[in-house]
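One structure, as structure tokens, below. Some questions next.
What you see is the complex with one protein chain gone and the rest in place.
And now, subunit A:
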Amino acid sequence: MQLVKRRPLPPQLTRVRAGGLLPLLAILAVLLVLVAVRQPDFLAPASLMSFLGRSAPIILLAAGQYFVIVSGEFDLSVGSLVTAQVVVAARLIDSDPSRTWPVVLVLLAGGVLVGLVNGLITTRLRVPSFITTLGMFLILVGAVYLWSNGAPKGGLSEEFRRFGRRAFEDVPVFGRVPYALVVLLVLATLAVLLMRSDFGRILVAVGDNARTAELSGARVRRTRTIAFMLSGLAAAVAAILIGGYSGVSFQAGAGLEFGAITAVVLGGVALGGGRGSVVGAMLGALTLELLFTLMNFYGVSGALRPTVQGAIILFAVAVSSRRSTSR
């Protein structure tokens, strides 16, 4: 709140810069060309589909993070939330197929609940979201550690894992369409529709200038809390897909919060809120994943990924703040 107040009043509430996606699309196109030169096979439907399927969790997390960031807050808890959910799912399912669907519901509800707590602490207790979600991050890491004694127990059922691992086979043209990709497309469509609804406009307005939004009758605290709940929900879906893809892991969600924030920033969304689109955030995640794939094809060590990610965050934020001060 303090931060928002200190900023000079931006002229418009919801005007999204025309052509905001263009630079990103250009980067994406360049990366695609580079990939095509190096590894033409990659663009074949089968491997492209599996790439999109594997990227679905981070794209969903970027969308979730977008809701929070565009409303002027941060969510650093999503990575540890994913880890917690995967570990909890393994323990609850304990390799029993009949528990799959109830546990899926528990996870989704759990994600929303964590988001609700984040939102309430941030908006009602006026703790900066950076601190709230960092605290939640540590609480979840500690709780999972305590609960599991540092080693995951139980196991995920094949039924649970298929969401992240299996695909619709023999689809015309595309060949093999991963379930994860279908889940992604459905949720991405819902996210776009949501941002076009009244709620979406209010969310951006709140992030742009909370005071003005409040004076215009928007319920700022409720809107931001809902944004956190959406982020928690996205983390829950991502956890289901990631757990399905790779099985129980104590590091299932490690570093995902930074991946999601990098993607959102790369997607042209302003940190501090008020500017950017959810499509941009999701394309940002896709670009990031494509960049990592390209690095792999050129034999760059995976160990460099965090470095690249850090450089992107710094660069993108620097560029966007130059733009916003010079306009």
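General observations
One rule holds in what follows: a residue touches a chain if its C-beta (ideal position, glycine included) is under 8 Å from a C-beta of that chain, and two chains touch if they have at least 3 such contacts; residues count from 1.
What we mean here is this: contacts and distances are computed from a predicted model.
Hidden from the displayed complex is a chain whose UniProt protein name, among "YCII-related domain-containing protein", "protein-glutamate O-methyltransferase", "Ribose ABC transporter substrate-binding protein" or "Paraquat-inducible protein A", is "Ribose ABC transporter substrate-binding protein". Of the listed positions A:P40, A:P172, A:G217 or A:G299, the one in contact with the omitted chain in the full complex is A:G299. For the chain missing from the display, the contacting residue among A:R165, A:R224 or A:R275 is A:R165, taking the whole complex into account. In the full complex, subunit A makes contact with the omitted chain through residues 39, 41-42, 47, 50, 54, 95, 149-155, 165, 242, 245-252, 254, 293, 296-304.
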